[in-house]
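Note that one protein chain of the assembly has been removed; the remaining protein chains are unaltered in position.
Coming up: chain A.
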Amino acid sequence: MSKATKDRAAQAKRIVAEQKAKERRRVVTLWTSVAVVAVLVIAGLVGWGIFAGQEKDNAGSVTTPPTAVDGGTAFARGEGPVTIDIYEDFMCPICHEFEDAAGPTITQLVDAKKVTVNYHPIAILDRYSTTEYSTRSAAAAAAAAQGGKFYEYHETLFANQPEEGSAGLDNAKLIELGKDVGLTDQAFADAITNKTYTGWATKVTDTASGSGVTGTPTVLVAGKKLDNPSAQALTAAVEAAAA
């Protein structure tokens, strides 16, 4: 073979090899892309499926406290013409501050029969405790409502609010706090121990989110949200609604 023929043969070989490599890249790119899209579609569907399953499980375990009002999502206090809706999480420090700052004003308005307050205990801060304290405390408040002591228990929960990032108060402590406000019957303790109302707390949270509550405290006066909940803003809004 002459040198020129050899060169040509080598060149032809190289071109064929390059074409083969190119074809291989094309096929690999195609099928890996198909695999990526399939993996992502499946992952999304799995997420949706798991969540739908969780929602269904919860829906099956909801025990609505008989004394709850507003579609079974709140506990009422007072009997005035203007409705105040308060969405609160017992883990939320700003709810505690709001309660300290505006609590006396609310009590005055209730005593003067100017307002009806619907307290919605929701659980959006479960990640701030290691024991889902938000959900457990909201459920405990529902148990307290069945014993006729929602407001007293609500006060004591804020007064004993655990630190963010802690384990929260355990069930024994929640039961003990109930005893302090007169919830001495076994039904209250059992409801906490048996998690009777935790499914309800999750449902109330979901209902609140669906109606546009994205944080706590959210305060509505006659259905209108207060931008900066404070005692003054509350009084002004109640007066405006009553006028």
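Throughout what follows, a contact is a pair of C-beta atoms (placed from the backbone, for glycine too) under 8 Å apart; a residue touches a chain by one contact, two chains touch by 3 or more; residues count from 1.
As a working rule, contacts and distances are computed from a predicted model.
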UniProt protein name of the chain not shown, from "Phenylacetate-CoA oxygenase", "ABC-type polar-amino-acid transporter", "Methylamine utilisation protein MauE domain-containing protein" or "Putative ABC transport system ATP-binding protein": "Methylamine utilisation protein MauE domain-containing protein"
Per the touch definition above, residue among A:T73, A:N118, A:S137 or A:T205 touching the missing chain: A:T205
Selected from A:Q54, A:S166 or A:T184 as touching the chain missing from the view: A:Q54
Positions on chain A contacted by the hidden chain, ascending: 21, 24-25, 28-29, 32-33, 35-37, 39-40, 42-48, 50-52, 54, 92-94, 124, 126-127, 202, 205-206, 209-210, 212, 214-216, 228-229
